[in-house]
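One chain of protein is taken out of this complex; the other chains stay put.
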Amino acid sequence: MRKIQITVIQVDCYGPWTVTPSPKPESELQILQSRLYADLQEKFSSLGGLVFQARQDNMLAISNGLTMEDHRRIQMEIVERFPVTVSMGVGCAEKPYDAQVAATLALQSTGSSRNPDRKSKLAGTTVVPPDEDWVEIVHMDVNHSTLLTDTKPIYETQLLINEILTFLMKRMLRHGGMVFYMGGDNFMAVSNGIDEKVLIEILKDLKLELGVEMKAGLGKARRAANAAKLASQALHEIRSGKSRTNIIVKCED
Amino acid sequence: MRKIQITVIQVDCYGPWTVTPSPKPESELQILQSRLYADLQEKFSSLGGLVFQARQDNMLAISNGLTMEDHRRIQMEIVERFPVTVSMGVGCAEKPYDAQVAATLALQSTGSSRNPDRKSKLAGTTVVPPDEDWVEIVHMDVNHSTLLTDTKPIYETQLLINEILTFLMKRMLRHGGMVFYMGGDNFMAVSNGIDEKVLIEILKDLKLELGVEMKAGLGKARRAANAAKLASQALHEIRSGKSRTNIIVKCED
Amino acid sequence: MRKIQITVIQVDCYGPWTVTPSPKPESELQILQSRLYADLQEKFSSLGGLVFQARQDNMLAISNGLTMEDHRRIQMEIVERFPVTVSMGVGCAEKPYDAQVAATLALQSTGSSRNPDRKSKLAGTTVVPPDEDWVEIVHMDVNHSTLLTDTKPIYETQLLINEILTFLMKRMLRHGGMVFYMGGDNFMAVSNGIDEKVLIEILKDLKLELGVEMKAGLGKARRAANAAKLASQALHEIRSGKSRTNIIVKCED
Partner (left out) sequence: MRKIQITVIQVDCYGPWTVTPSPKPESELQILQSRLYADLQEKFSSLGGLVFQARQDNMLAISNGLTMEDHRRIQMEIVERFPVTVSMGVGCAEKPYDAQVAATLALQSTGSSRNPDRKSKLAGTTVVPPDEDWVEIVHMDVNHSTLLTDTKPIYETQLLINEILTFLMKRMLRHGGMVFYMGGDNFMAVSNGIDEKVLIEILKDLKLELGVEMKAGLGKARRAANAAKLASQALHEIRSGKSRTNIIVKCED
C-alpha cells in the first residue's frame, strides 16, 4: 500500500516569544519566519523532501524518505542557528489529509504549542517498509496571468489568487488532498490518490465559478522533490504549447 | 492631506527565469523567494517602512519616508546579492488601495513584467510635502487560537485562516483598505481612513459568518514601522486582559 | 580634533556555547559565524559604518555616526535572529589602535567573555561633538594577482596572502593603524593619521621583503562607508591605468 509521509513542523512557544519582553517589531518576525522556512526547505529538500510554508509558525512537509533520525538532525541544526526551536510530528497514510492528521496528533501528543518546556520534541512514525513511499503532486498555474499582472492593480490579482486558493483547498479536501500557494500564480497540491478525471472536473468548476482557466502538471514519484520536478516539467510542457490538453501526468519509472 | 505611500516591488521577468533552461526545483524557488523577501524587509524596515510578501514575485511595501533615491539604492543592493532584479512603482493617495493602484500604474509604465529588457526600473512619486506622510495599520489576531492549534489538524486551521483572510480582504476593500496574512493567526491591514466603528462592524460580521472572534490593535504614525509597533502594542494590551474591548487605538504624538 | 570611533563586537559566552552539550559540528559554527557577520555588516553599513570579521567571535567595526542607541538597537535585532547574543564596547581616539584599546576596555568592563550572565552588554563613548568624526581607510591589493591565481596552487597564494597580512599588520601598528584581510588579494587598513609618505615606504619595504608589489587607494571621510568608497574608487583608478603612481588619495568635500 503506497503511503505519503507528512511532517508537521511547529515553532515552540512562538506566540509568547514574539511578545517577550514586549511585542517584537513585525519586520523582525517576518525576517525570522522567512529565514526559518528557507533553512528548513534547504534541509528537507536536500533529503528529497519538500516544505510548504503554510502558517509560517506551523509548516507542513512531505517527508517520504526521511527517517526519524534525519528529523532529529534537522531539529538540532535549527537550534544552532535560530533563537527558537521546532517540534515535529510525523504521520503517514494513503491520503495526504489523513497523513497530516496523524502527524498533527503525534505532535500534539508532545504537549501544547505554548508549553515552555516543550522544546525540539519529535513524535510519530515513518513509512515502513520504505518501498511503500509514494508522493503525488499537482503543480498548477493560471493561464495568461501575465496579462493580469501587466494590466490589473497588483492587489486585485492577489485577491483573485486568494479566492482560487480557497476554492482549490475546499475541493481538493473532499478527496483528501491539500493545496498550498507557492507564489506568483502557482499552486501545488499534495494529491495522492486523486486521479486526472477529478482534476479535470475541479479545473472546469473553477472556471465556471471564478472565470479563471488553469492548467496542471501531475507528478508521481517515491520522493517529494522528484514528484514536484515531474509535475513542474509536465506543467512546462503545457505552457510551451507542446500539448493541447491542460493536464499532463508524469510518473517516475 | 494625509497620504499613505505604497511601493509595488516586482521581480523582473521572473516567470521565464524559473523555467530557464528547464524548470528549476521548487525548493530552490521557495528559498530564493524567502531570502529576497527577508532582505527587502530588512532594507525597507531599516528606513521605517514595512513590506508584505503578497504574491512573492510581487510584493507590496508601505514606504512613507523613503525617497526615490532610497528605492534606487535598495534596487542596486538586490542586484549585488541575487540572480534576479526588481523593478518598483511608487504611489501615494489618501486610501491604501488607491495608492497601490497608482504604484501599479507607475510600475506598469516601465514595461511588461516579462520584458527581458526591463531591469531594476523605478517610477512613481513619493509623498510631498513630507509632513503629509501618514500610515494607519491594524494588527488583528484570532481569540483562543492556541486551542485550535493544540486540538485541530493543522491543515484545517489553515483553511480557516484562509477563509478569514478572504473575508477580511473583501470587507476592507470596500473602505479602500488592504489586508495581508502575517503568519500564525496574525493579519495586518493597511487601513488609512478606516475608523474604529467600521472595524467593530467588520469583526462582528466575521463572527457571524465564520464563527471566529478576533481582536484588533490600530496604530497611527508617520512611518509604517511605528504604526505597526503601536498596533502590535495595542493588540498586546487586549491580549494581556488590560482591556475589556476588543479594539484599542494608539496614535503617535 | 578628528577622531575615529571603533566598536568591538563580542559574542557572549561563545566558547562554552560551541561545546554545549557536546562539540557542535564545525560546519554549523562556520555557518553561524558567517551569517552573524553578514547581518552585523548589513546593520552597521546601513548606518554608514563598516565591520571587519576579525576573529569572528570578536569583530571590529568603524562606527562613526552610530549612537549608543543605534548600537543598542542592533544588539536587540541580533537577539531576535540568532541563538547567541553580542556585547559591544565603543571607543574613540585620534589613532585607530587607541580607539580599539578604549573600545576593548569598555567591553571588558562589562564582564568576562565567558561569564554566562553577561548578555547584550554595551559600554563606552561615541565621538562628541559629531563634527569631530573622521575616518581614513586604505584599500590595497596585489599587482598582477590574477597571474598567481591562474598559475600557482591556490594554497600557496594563500600562504603568501597571510605573510603580506602579517607584514602589513606589524608595520601599520607602528603608526597606530590596523589592517584587515578582505578576501581575494584585498586588504583594508584603518589608517587615521597615517600619511601617503608612510604608505609609500611600507609598500616599498613590502616589495623588498616579500617580492610583492601592491597599490593603495586612500579615502578620507566622516563615515566609514564613504571613506571605504573613496578608497576603492582611488584604487580602481590606479588599476585602470589612469595614474602612474601606486597610491591615490581621495577626500570627502
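Letters A, B and C mark the chains as written, and numbering starts fresh at 1 in each.
Note that a residue touches a chain if its C-beta (ideal position, glycine included) is under 8 Å from a C-beta of that chain, and two chains touch if they have at least 3 such contacts.
Keep in mind that this is a model prediction, so the values were computed, not measured.
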Residue, one of C:I4, C:L60 or C:I247, that touches the chain absent here: C:L60
Sole residue of C:G15, C:P116 or C:P130 that reaches the chain not shown, by the stated touch rule: C:G15
Hidden-chain contact residue, picked from the options C:N64, C:N192 or C:S232: C:S232
On subunit B, residues whose C-beta touches the chain left out of the figure: 24-25, 28-29, 31-32, 35, 77, 79-83
Residues from subunit C at the interface with the omitted partner, ascending: 8, 10, 14-15, 19, 22-23, 25-31, 33-35, 37-38, 41-42, 44-45, 50-51, 53-58, 60, 97, 100-101, 103-104, 107-108, 112-114, 139, 146, 149-155, 157-159, 161-163, 165-166, 169-170, 173, 178, 182-185, 188, 225, 228-229, 232-233, 235-236, 239
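Heads up, the rule we're going with is that only the chains that are shown with their structure count from here on.
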Top chain pair, ranked by how many C-beta pairs fall in contact: A-B
Separation of mean Cα positions, subunit B and subunit A [Å, integer]: 22
Computed distance of Cα centres, subunit C from subunit A, in Å: 43
CA centroid of subunit B to CA centroid of subunit C, Å: 37
Residues of subunit B touching at least two other chains: 42
